[in-house]
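One structure, pasted below without further comment.
Removed from the display is one protein chain of the complex; every other protein chain stays in position.
The first chain written gets the first letter, and so on, giving A and B; residue counts start at 1 in each chain.
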Amino acid sequence: CSSLGSLFGDKDDDLGPDLPADKLYNEGVFLLNEKGSPKEAVKKFEEVDRQHPYSDWARKSLLMTAYSYYETQQYEDAIGAAKRYVSMHPGSPDVAYAQYLIGASYYDQIPDVTRDQTRTERAIQSLEEVIRKYPTSEYAAQARKKIEVGRDHLAAKEMTVARYYMEKKNFIGAINRFKVVVTQYQTTRHVEEALMRLTECYMMLGIVAEAQTAAAVLGHNFPDSPWYKDAYNLVRGGGLEPSENKGSWISRAFKKVGLG
Amino acid sequence: AVTVSVTPVLAQSASQIVVEGNRRVEADTIRSYFRVGPGERLDAAKIDEALKALYATGLFQDVRITPSGGRIVVSVVENQVLNRVAFEGNRKLKDEQISTEIQSKPRGTFSRALVQSDTQRIVEIYQRSGRYDVRVEPKVIELPNGRVDLVFEVDEGGKTGVAKIVFVGNKAFSDWRLKDVVKTGETNLLSWLKSNDIFDPDRVEVDRDLIRRFYLRSGYADVRVVSAISEYDPSRKGFIITFTIDEGDRYKFGNVDIQSTVRNIDVERLRARLKTKPGGIYNADAVEKSVEDLTIEVSKLGYPFASIRPRGDRDFNARLVNVVYVMEEGQRAYIERINIRGNTRTRDYVIRREFDIVEGDAYNRALVDRAERRIKNLNYFKNVRITNEPGSAPDRVVINVDVEEQATGEFSVSGGYSTADGFVGEVSVGERNLLGRGHVARASLTYGTRTRGFELSFVEPYLMGQRLALGVDVFGKETTSSSYYSYTSSTVGGSLKLGIPITDNFSIQPRYTAYRQEIKLDQAYNNCNNINPNSAAGYYPTPQFQGITDPATGQPFTFNCYQDGEASLAVRRELANGPVFVSSVGSTFSFNTLDNNKNPTNGLIVTLNEDFAGVGGDVNYSKTTLDTRLYNEILPDVVGSIRIQGGYATGWGGSDLRMLDHFQGGPNLVRGFQTAGWGPRDITPGTNQDALGGSMYWAVNLEVQTPLFFAPKDFGMKIAFFADAGQLSDYKGPTSWAERGLVMTCPNQAINTTNPMANVPCYGDENLVRSSVGVGLIWASPFGPLRFDLAYPITYADYDKKQIFRFGGGTKF
Partner (left out) sequence: CITQTYQRGYIVPEGALEQIPLGASQEQVLIVLGTPSTVATVSGEVFYYISQRAEQTSFLPQTEVDRRVIAVYFDRNKKVERLANYGIKDGRIFDFVSRSTPTTGQELNYVSYLFKALKWF
């Protein structure tokens, strides 16, 4: 059946005959790297994918499309293209990078801690996928670093809400949120402050034993942290030495991680 | 047609999987779906699982797995690749609007099932926008090397609106009133502006419930909306919707009681909280509101788990509903966590602070509902949904708040014309949720024939975390001289306001305002001087003293200062004082029980303003004004309103009230007069006869508004009959000016022409009650609210300036 371009009559079709795939692909790469105009490059790569859907060039250009979208901060499109790559070419050598691109696209959109963290969670999920599926790829290390920052961010969110409740003297909300940080986010920087805040909350309540334990665990694991100095002065101010009760859930939580 | 055949297979290791028929998808990609490690056995379960996975990718039309000679052959037929997806015949909906809603995408895979569901999807989109006889035809065009073009041919058909809404069985309320209750509108001349007249079956269902709740609010406890039938009437190219209502009888509240099985709750104290009073008209909303208030009150007394259920039993022949609020010990549950999700712009605490209860508190349904209402009132979100999940223990609840943000920025250009201010245009940019912190900011620029100005305002609704609003304003306004005022006055200043809500409808707004006011007068209106007139200096005597010799020419004056017009000496003395800086503290006390602030039908609003100037600054005065408005729906849809206004101003600390600080009598007090059109006035013959104003006033306005029954409902036209009366008296400003030898005189007063200051000051100050009656037309036009008034003054002073016709209105787009 003859080409029905005239029937539609829109500009898209009068590109003339299909250009060879590699020529189009190289034009795209040239536009992307030398000319530095990812938007044009994406057009070229999409052309390759459209005209030569069965060639290996199509696979490569799909990956480059995702990368170009990522470069121009069009994260939704980058994720779309990368996901298509992963589902179409799970066996290809570059699939680790495609998966990493998905995670990185979410990662770059992480808002500040006072706002919705769904993007952070999605970033962590897709980056964990990179580590689980392609542990040996060079992207696994970068993914681990980004996950660490992502988790730190989720911990920071817990901390802001906990501080909000602490200022309003709603100790139950505050203590339970600080406990979430101490038990689930031990490897983040916020755990030190969380322990100090617990000391403050327990002192405010007058439950000195708990305050002592929190301060002691803080001192034991982070002896030179400024938070420990605050906790120490606070507990000392109450005229009591911070002594750690081994049985306390805090020390037990840390034993699990081998820090305690 | 998808054929699947899996025959029992010998255990084979992965390497013997042969792939046939694949062109776009690589062989090892297909093998990877078989999830078989090297040397692992490949049993039927694994094959079945692989088959499902392969189909899930959506890449294949057909997959066949057959063993042959010890190896497994997987023969696939790939879905073709979609080259282009195009739409034809779509005028109302653009290509992008449709393509985002369907699954077939260019360069995606082509599958018949997908095309079918897309076609259905397009029909749905059209129905949602009101076009019901739309037809969608998908056309598939084969292209070389396995590519395919897909074209959706759309025949949109005519727009099906709502031709007529009919109510059957409504005796208590007119069709007119019920059309106001339902959301669906009738198609008429203005329909191209509105969208609510498009036929939408779900909206008809919503209307059915709206009618039912409306009746329940007005005493009809047995109401049943029997049916809501919509038939398409081809002759009128629209639907006829018929609501059949069985109203039943109108009930009143019988006795209202509270029964509590919760020990030591003081039932008497709670009775005051009830909104349902015996003898009052039955109102379902009032019952619901009472339940909520009771729950909140009881939880404050320490019984948050008490659950309250209203039980109404009808006394049919006496037409009474006896309501009993039953209070029982509810299930003890505490809030474990409050998760806030979807807030991509608003900060977490802006939403969290709307909750009265916090994590760890007892779960209380009423307080959660109140929080949901408050979050909705923030007007930052398209929709707000609060749902509960079981927590980590049986008596723990997790509350999830899901919000969907909406644009809270506003950019509006509005224009208006009123006989008082002429044409006025305003451009304003505002943001209700600045930086997601819940702050409100607005900047506006106004420009008109008589006024020019700007205003910047910022509001923090939660000062230091308390429900205390702090408002900061900076403003500048210049009103040029006109037939109403002969001087140009420009004020630049700022104010700091605190909004303190005391109860739901009583609030106090203390404020500090500081501004610099300057008036300008063109020279022609300011050249009278009887003490040392000198034409070279531009000063001329008043007509009575024109005979004295002009030091510059040695001849008597040929020109007197009234000939080129002259402002009142009171204005000119103000001008001589130069610009003044006013610094005042004050407060507004407002009590508001209106049922609807835009167009109230019932309720009372009282606003008391007190301003005390003299906290620094050059001007000392105290100004108190009161404005009370009472609305009542005397007949269905007919709203009567009484407005009583009053004001008193006085200087203090030895300085008397400046002329500019006097109250001016205008249409805001008694209609039928110009701005500053009535009240004490300098009527010295030959001068501009400026209004002087008074230091004390009262005014009463009676008005009845009724819809124009004959005009179609959607025109939103109302007619108003009103009567006003008011009095403005006690002008305390200057009446003579010794330095210039000027005294205010009345028309037929004998003027002493030898010594100007010997005349007795006289100005128009008939202590007379002005009154007027009139009729007004109010039109809630799609362009904006418009009002035309014809007012005939009955009692007035002859020097008052009347204005029979008044028109005001504006539009925002």
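What we mean here is this: a contact is a pair of C-beta atoms (placed from the backbone, for glycine too) under 8 Å apart; a residue touches a chain by one contact, two chains touch by 3 or more.
Source: prediction; values computed, not measured.
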Which residue of B:Lys52, B:Arg135, B:Arg269 or B:Arg332 touches the chain not shown here: B:Arg332
Candidates B:Gly436, B:Pro600, B:Gly694 or B:Gly764 - the one touching the absent chain: B:Gly436
Contacts of chain B with the absent chain, listed as residue ranges: 263, 299-305, 332, 334, 345, 356, 358, 360-362, 393-396, 407, 409, 411, 431, 434-436, 464-468, 500-503
Residues of chain A (touch criterion as defined above) contacting the omitted chain: 109-113, 115, 149, 152-153, 156, 159-160, 163, 166-172, 175-176, 179, 189-190, 192-193, 196-197, 200, 203-207, 209-210, 213, 226-227, 230, 234, 237-238, 245, 247-249, 252
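Throughout what follows, only the chains that are shown with their structure count from here on.
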Rounded Å distance, chain A centre to chain B centre (Cα mean): 40
List of chain B residues in touch with chain A within their complex: 23-26, 28-29, 31-32, 57, 59, 81, 83-84, 86, 106-107, 141-143, 145-147, 149, 151, 336-337, 340-349, 352, 358-361, 436, 465
Residues on chain A engaged by chain B in the complex (per definition of touch): 1, 3-4, 8, 10, 12-13, 46, 49-50, 53-54, 58, 87-92, 111, 114-116, 118, 157, 160-161, 164-165, 167-168, 170-173, 176-177
